[in-house]
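Got a structure here, written out as structure tokens. Questions coming.
Heads up, one of the protein chains got dropped from this complex, but the rest are sitting where they should.
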Amino acid sequence: MSALPFHRRHDVRLAIRYALAILITIVFVFPVYWLFIISFKTPDEIFAFPPVWYPKSVQFANYRVLFKDGDAETVLNSLILAGASTIFAMILGTLAAYSLARFKTGGENFAVWIISQRMMPPVAIVFPIFLLYVAFGWVDSFHGLIILYTAFNLPYVIWMMRGYIEDIPLELEESALVDGCTRWEVLWKVVFPMARAGLFATAVFTFVFAWNDFLFALVLTRTEVTTFPVQVTHYFGGQSNFWAKIAAMSVLGTIPVFFAVATMQRFLVRGISMGAVKG
Amino acid sequence: MSALPFHRRHDVRLAIRYALAILITIVFVFPVYWLFIISFKTPDEIFAFPPVWYPKSVQFANYRVLFKDGDAETVLNSLILAGASTIFAMILGTLAAYSLARFKTGGENFAVWIISQRMMPPVAIVFPIFLLYVAFGWVDSFHGLIILYTAFNLPYVIWMMRGYIEDIPLELEESALVDGCTRWEVLWKVVFPMARAGLFATAVFTFVFAWNDFLFALVLTRTEVTTFPVQVTHYFGGQSNFWAKIAAMSVLGTIPVFFAVATMQRFLVRGISMGAVKG
Amino acid sequence: MADLKVSGLHKFYGKFHALKGIDLEVPSGEFTVFVGPSGCGKSTLLRTVAGLEEASGGRIEIGGKDVTWARPRDRDIAMVFQNYALYPYLSVEDNIAFGLRARKFAEAETQKRVARAAEMLGIGALLKRFPRELSGGQRQRVAIGRAIVRDALLFLFDEPLSNLDAQLRDDMRVEIKRLHQELKRTMIYVTHDQIEAMTLADRIVLLRDGVIEQQGSPLALFERPATKFVAGFLGSPKMNFLKGRIGKGVVTLEDGAKLPLPSPKGKEGGAVIVGIRPQHISLGAKGSRTAHHVIVELVQPTGTRLHATIPFGGSTIVGEFDAHAATKPGAQLAIEIDMSRAAIIDPATDKVI
Partner (left out) sequence: MADLKVSGLHKFYGKFHALKGIDLEVPSGEFTVFVGPSGCGKSTLLRTVAGLEEASGGRIEIGGKDVTWARPRDRDIAMVFQNYALYPYLSVEDNIAFGLRARKFAEAETQKRVARAAEMLGIGALLKRFPRELSGGQRQRVAIGRAIVRDALLFLFDEPLSNLDAQLRDDMRVEIKRLHQELKRTMIYVTHDQIEAMTLADRIVLLRDGVIEQQGSPLALFERPATKFVAGFLGSPKMNFLKGRIGKGVVTLEDGAKLPLPSPKGKEGGAVIVGIRPQHISLGAKGSRTAHHVIVELVQPTGTRLHATIPFGGSTIVGEFDAHAATKPGAQLAIEIDMSRAAIIDPATDKVI
């Protein structure tokens, strides 16, 4: 894959690049910076006018209070829920994806039907699920949310992994079959190693989806397993000292995602560009 | 791409297939069915025990009330917001994706950085954005939410379209350049027609993401531009006759998604399987 | 003894009938090449023998054992794939050892075999490398190494050289042939390239549209083709085909030119197709009674030889001459045709008479 040559004047590139740079700065970078800064501000600084662009003194008071109030515990809850559901969704989804990719289970339309499930408005299904959970006694429980997140992420995992598995040359599997592997051994010795980057990339996304869920957690939890997004919103609309708390909570809640993305970065690069290099 | 042969006994296929079938039925189909059924039930039937598996008489009272109360209007608001933001995100995102794919703008790591933005917990950025919007006077406005949804969906569009554009053989563009096209003409005459299925598939997803948003709409709207997901939750925790209303609202709110997916089905099939057929 | 016996083998893909009742025996120790144009069924036949495609009907025996319904791993075969099929996450050593480890060979035995195979293929120095660090030719060698360590009854090659460039293909061809002389195992090789088939095979099985068109030694097929298809498929440049009618001891071509018939064939007045190889056209003396006077249309030098395209007999033929025949487009030539080696074909059946 070579890059296109650069022809001095008549070029689309510059226009696109400037638009992109400006948009990114305004929309993505500024709010994150602002959030970060606020979490270290004193209450007075938060609503000061003109705004305080960078705090005079860095103070950790906003963070200390999180651990005293048990707010930090909700981050742990979120970790358990997102982590467990990711593991289950990856195992089930990868097996299903293999079936779809290699045995053409259900054909192309079935694959589209599966990913269509992902488009169902959560707000539409949260209500019957709530009724179901009340009946089962699953409301406000870890297993209830883990099952739900697993089911909700399954279509995404199946869809992504199906693509990655289809990218594996069939001959690699055939060669293993001829060489003496059973179908399960082919999965372990060929499919998983070959799709490793895709597996990790998909797992990161799955984790983040569950981590970021707000609606299901809001409706299906009470006090036992409050998640970090729900806890943050408890403080919305409150006093100015709550703003500082929200900011600190948000930074805290972003750290696991940051680590997930950072540690998986090389797989993400490979997983994302997999399609490009296979030719 | 040929399918693997079927070897009678020792096969992974059957195990996977049964697991899949059972899971799909329990997790996906039942809640949707339940929702649909409830929306036609009388208040008495909803909490009857044993449950009423199918209503004795189909009655539209639950739907009629939606149009009287102005609930249906929120579906229209959602349509405007999701539609407009999809159009903007597609235009900006596709141009940016072209730049990334063909001019290697920023390299692989920049592409990963962009999609990482999509992983930022919404609940973490909603707070600084709220402050920003208060300052701009954008709270409870159409343009405020359209800009937000556009910005939030941009990373996804860039990421997807970059993949589709990289799949277009470079020679098709080079041939057009030699034959007398400018770079903009190449975009119109080669890139868009070639990536059409991918464009439509991505647009459907983008639309659905905006459509399904709950958190941003909850925090950033008051009364003027209430969206359908927010409106639905207004009735959560209410009386049994509200359950029927929620069910009817949910069905109503699922219809546009259903149509988007249905009309774009052939592009989705092609867009999803594009990676697979290009070899 | 036949290491592979195929009887009445059919294969359908939906409605497409890919193999139409193949009967075939591959004798022990022979190098057999399945050859034919794309879509002829040669790869399907190989893959069905390997168990990678399921037979729709018929019987496959390997080493006297019915394996028609057996899994690939139970067939005692080893296979080399067109795209090498190397595992990118394994070193060369682990790639070669893959099949042995899958079959739970003792590690010492595995090491010994891998070392021997690597030495035989001249890749001993590459064992610690990864496939991405190898050239195309080296990868192909590793793929062959992975097959030969297995010591299977039947070695299958599915177009193993078609991803290599011309020069490397020539070199690897020699090496595969040398390997066969050394190992003396039964090998089946699939290719669409007639030159590969000719140079490698002890026996060629030429397929067309899912049936065996002809089989035999390379020279037998080249010199005594049974049909027009076989005559046209083997040889480069392709055999020239000229339409004509049988006369008394001659064939009269469409433009009236007459070619002598060495032995009486077909009935007088009947239509025939005369097949002449470019190598059997030579330069004659100008004015000679048996020479035909022609004008050269196009010339392609290949180094020591030269291919000239010449309008003749109502069609266009290609002749192979010495590079210094001094022919240019527009030049006048006198050509002689060696009719003793021509193929006379019945246009109704496309069979060589």
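Should a chain be cited, it is by its letter among A, B and C, assigned in written order, with residues numbered from 1 in that chain.
One rule holds for everything that comes next: a residue touches a chain if its C-beta (ideal position, glycine included) is under 8 Å from a C-beta of that chain, and two chains touch if they have at least 3 such contacts.
A quick note: this is a predicted structure, and the numbers were derived from the prediction, not measured.
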For the full complex, which residue in C:A271, C:A285 or C:L298 touches the chain that was left out? C:L298
Touching the hidden chain in the complete assembly: which of C:D165, C:D255 or C:E268 does that? C:D165
Of the residues in chain B, which ones touch the absent chain? 169, 171-172, 174-182, 185, 189-190, 193-194, 196
Residue numbers in chain C that touch the chain omitted from display: 37-38, 165-167, 170, 173-174, 177-178, 181, 192-195, 198-200, 218-219, 222, 234-238, 277, 279-280, 297-298, 300-304, 307, 309, 323, 329
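Everything that follows uses one rule, which is that only the chains that are shown with their structure count from here on.
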Please identify the chain with the largest separation between its CA centroid and the CA centroid of chain A. C
Go ahead and note the Å separation of the Cα centroids belonging to chain B and chain C. 54
Between the Cα centroids of chain A and chain B the separation in whole angstrom comes to 15
Residues of chain B that touch two or more other chains: which are they? 2, 4, 6-7, 10
Hey, what residues on chain C touch two or more of the other chains? 51-52, 71
